[in-house]
Structure formats: C-alpha cells, structure tokens
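Below is one structure, written out as structure tokens; comments come after it.
As you look at this complex, bear in mind that one protein chain is not there, while each of the others sits in place.
Right after this comes subunit A.
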Amino acid sequence: MSLLQEVWQAVKAIGTGMATVHKRVYEEAPTEFYPYVKPDLPPVSVQSLALVENEDGSERCIVCLQCERACPAQVITIERHRNPEGKGFLIDRFDIDLVNCMYCAACVEACPVSSIVTIQDFEMSTYDLQTLKADVDFLHEQARRARQWYSPKFGVEVRTEDGRIEKAPPEMQPGGLAEILKPAEEVDS
C-alpha cells in the first residue's frame, strides 16, 4: 500500500505544481521598461541634488553657507556678495561637485529654507566628468525638471497640474506619516 500512496503523492505534487505554474501565465510581469519608461522612484530616493527657486521664479536660497559648512565631503563651493538694495546676500557662485558628492543629504538637512533638495534624476552617467561639476544654472534646471522632491524638514512637495508647489498628501510622505496620522483621524471621528 505504501508504494501506491507514494505514487499518488507524487502525482498529486506534480499536479499541484503544474496548476500553480499555469496560474502564473495570467499574472502580469513586473518588468520595468527602463530605457523606454522612466521608473517612478519614491521621494526618499536620493539620486542627485537640485536648487529650488520660489514659485514666482525668484531665488529661494538665502546664501547662508549652512550647506557648505555641513558638507562632509566639502564639494559645495559658494561665493556671495551683500545685496545692495535691501538685506541678505546674492549668489555669485554656487557649485556642487557631483562627482565627489556622496549623496548623504546633510546639506538638505542643514538648509533653513529648504532650497537645496534631493531629486530622483539618476540618469547622470556621462563620458565627461566635467559635466558633473554642477553650477547654479544647472541646479536650477534640475529642480525645474524634477517632478517631486523631498526635504526632511518640510516633507515631500509635489507640483500640481497648474504648476504650483504644494505639500504632498500623507500617503506620499516618508517615514510612515500616513500610518502615524491614521489613528488620530480614527480617534477624532
């Protein structure tokens, strides 16, 4: 009897396996078509740096040099002069050496106005390293191109349909903000 039982178990196992395999045929493949379709990276993914402008196009950076001081790799070089009409400083030079940058985002944490941000543009490979010595125009351009960005201080911001920058909904915020907020809402209601 035990031989027949073994045969039956083998047949049953093969049948179960083949049924499982057949189910997989109808499931959609999770393949990413990277060169054709750019993947939607999560906001916490640190791929490159950018310098945000205000909504009206004026400079958001107040040139306080906090990021230059915070940078452990010392890749940020800033030169400034005092604003002749009013208070504060204006940028002469704002360079980030993206080759030697280690993408720790310490500058992002240090920034008091959330001007320098991390973005999700990872297509920075190049034959010429000089193209990765980013100047202020390049950093502004990167920020304009970025669809959404992340700052630990202000959370994730998104660009709306009409071009304004708004705080993203809790589902998009990092650090489980949605899960933290959910019990509070349930208690209120």
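The rule is simple: contacts are C-beta pairs under 8 Å (C-beta built on N, C-alpha and C of every residue); 3 or more make two chains touch, one makes a residue touch a chain; residues count from 1.
Going forward, contacts and distances are computed from a predicted model.
Going by its UniProt record, the hidden chain of the complex is named "NADH-quinone oxidoreductase subunit H" among "NADH-quinone oxidoreductase subunit H", "N-methylhydantoinase A", "ATPase" or "ATP-binding cassette domain-containing protein".
As for the chain not pictured, it touches subunit A at residues 14, 17-18, 21-22, 24-25, 27-31, 33, 35-38, 123, 144-145, 147-148, 158-161, 163.
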